[in-house]
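Part of the complex only, each chain left as placed.
Chain lettering (A, B and C) follows the sequence in which the chains are written, and residue indices restart at 1 in each chain.
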């Protein structure tokens, strides 16, 4: 085995991961807190009023990061599902299972903030627009994943069945993302084309800070939840008894 | 290097239940194993694992001294597994079921062998009745005809004689002897004792599960 | 005879003989399609707008109605075990099973749809696009539905869970399909939507049989 794959395998062994993830999780939680506070300060305080939307646009600082995260988390799930199915890595399943409720929550936040933003912008809370609908569908996909995963008495079966669903469901991600380009819809098009952006820098930087903050927030939660997932999965092994005992 | 099947330190689990911590045995060509043990001791589970249906938790499997994977095509084509359920489509007749099975196993044109198998288990007269209209024992006879029509070196049979009448059990015993005489192997889980003349090479008694 | 052909023929024959598979979806399809004009003021202008949507939703629901129990009977009779344990490719077998299902269930719906479409005052010129879309879409939907059935085969649940797993996956197909027909009726260019459908079609036909066969194996590993 190469040095790298050896390292990878060590990292992926549940007991090792359990030990290692503790300090990382704590670090992530602090970074997330700081970034989100800075982002909120920048977005709600420092950024100038939008000349069209007034202060309403500030909801963006929650809406856009959570919408992005809703897509990102699903990709993480699909990737771990792949790793789990191909290399039979137990840790990967735990990551996917830990991510699903978080992704569902991000999706819910994106939907709610989007709706609230839609009332002043479009005059209605909901329209059957392509992006909105596909985001709603993404939410159902998360629910389907969670339900399927818990439907089997045998956790391994549930994990693998749900992993298959996640892989197939990943097709929805590009559809959500590109829906605004494929159809002219009410929803905003992509603001980022490559590295250039149409947003004014003073409005942009808090958004990017918020984005990073959300990433770390997710990182912290997913580590924390994965730890409890692996404890559950490995509850009949020696090392878990040691950990829980102490 | 021994020929035949060897199992080393197999761990047997079903759900969260540990059934056997470490099971080892060897089976030479021409021999058969009688699996016994109280209800729930893991006979069916062991057969499922060996057939490739169940998950192998830990342990080593060797065929002619070489380690193998239960889910490989190689192992599948040399093994026939017969479960509690007969594996027959109720809507199809016995003959149709056997033809379907031939297509599963990638055989072309086994009509003759199929006729012979049905004949052997005295089901020729009922071969075109949908299986769902057959009695329990008749269905089992059709299922056993499969073993006759399609060659395989390892039989994994889960209580093959349930629902068979005395004559049927005798037939089956003859059939098993033929199979062993031709160098085949078999692992049988059963509560009923087989006719005297069939002496298993090994008797494995699984323990009561905790 | 080639074993695969024999298998396919037996599957198709079986579905005709067994179950209401063949007819129930068809009758369901007709009823749902006729419900809409009846339930609404049948103004042609509106009908024309909703026609492809009605047909598409209808086809999708009718397909799922039968798919839910695609593997159930085989599972309970122990036939599926023998599938998994046979040395032949499970993937190919699954593929043939789904295609035979499609032939028996969806094909009649597609054949029926021109009549319904006219009834719903849909312009004839868009018929070709609609049919191509329906062809691509129903095959894709059948594979997705089979995946749902395979994932839940050991759960003994009724269709609800399957439907919930599937509908999100199926929605993009519905959107692209209905959209392409509408565009064609509006004399706009339906190609991009059809290309997307075709992409999904090839992705599904290429990858989903593998997913289905894995799902079937997984459900035995309890």
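Following the convention adopted for this analysis, contacts are C-beta pairs under 8 Å (C-beta built on N, C-alpha and C of every residue); 3 or more make two chains touch, one makes a residue touch a chain.
Just so we're clear, the structure is a prediction, and the values are computed from it rather than from any experiment.
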Across the entire complex, the copy numbers by shown label are A x1, B x2, C x2
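The definition used in the following text is that only the chains that are shown with their structure count from here on.
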More Cb-Cb contact pairs, comparing A-B against A-C, go to A-C
Argmin over chains of |mean CA - global mean CA| returns C
Chain B to chain C, mean C-alpha position gap in Å, rounds to 38
Note: chain B sits from chain A at a C-alpha centroid distance in Å of 49
Averaging C-alpha coordinates per chain, one finds the centres of chain A and chain C separated by a number of Å equal to 32
In chain B, the residues touching two or more other chains are 15, 55
Flagged in chain A as touching 2+ other chains are 153-154, 156
Interface with chain B, chain A side, in the complex: residues 153-154, 156, 236
In their shared complex, chain B is touched by residues of chain C numbered 1-4, 6-7, 10, 14, 17-18, 73-74, 76-79, 81-88, 93, 217, 220-222
Touching chain A in the complex, chain C uses residues 144, 147, 151-152, 154-155, 157, 161, 164-165, 167-169, 171-172, 175, 179, 192, 196, 200, 203, 207-208, 211, 214-215, 218-219, 221-222
